[in-house]
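Below is one structure. I have some questions about it.
Excerpt of the complex: some chains, original placement.
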Amino acid sequence: MVIIMNLIYVTISNEEESLYIGEKIVKKRLTACANIISDMKSIYWWEGNLEKDNEPILILKTIDENLGAVMAKIKEIHSYDNLCII
Amino acid sequence: MVIIMNLIYVTISNEEESLYIGEKIVKKRLTACANIISDMKSIYWWEGNLEKDNEPILILKTIDENLGAVMAKIKEIHSYDNLCII
């Protein structure tokens, strides 16, 4: 059986928050599962400075029907004001 | 030279199996290479319970022509009955 899935990629402040967000979304059955890659180094501009930080990646797989609800839920509970969700 | 590649993303039970599947597929020259991210935490429903587990990710890159054969090979040798291949 082939189902068309969207793969969502979002960086999170730390592992605890990535587990929190992942669990919330899977619990609500908006995605079948959540995958968390904890060891990731990020390089980015912040307030005029080039920063390097450890940011876990949260990867979610969901069907078209749930995509809007998953994005809304991430924005609602994520600690960042400026989010990059791919 | 630009070649259109498909990126295949599949979670595996453990590192040993991810190396086994990756090697089998690269040996058959169905993909140029296999990439394995071992340290990944998965959250998912299993038989009514919310489970947390370590599941390596196997990433494969292949041309359209080989996509069917790669998917068939993964299904054939993967230990899971229910597979999520993106």
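By letter and in written order, the chains are A and B; residue numbering begins at 1 in each of them.
FYI, a residue touches a chain if its C-beta (ideal position, glycine included) is under 8 Å from a C-beta of that chain, and two chains touch if they have at least 3 such contacts.
Keep in mind that this is a model prediction, so the values were computed, not measured.
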With 2 copies placed, total copies in this complex: 3
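Here, only the chains that are shown with their structure count from here on.
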Separation of mean Cα positions, subunit B and subunit A [Å, integer]: 21
Subunit A residues within the subunit B interface of the complex: 5, 7, 19, 22-23, 26-27, 29, 32-39, 61
In the complex with subunit A, residue positions of subunit B that touch it: 9, 11, 37, 39-45, 50, 52, 55, 57, 84, 86
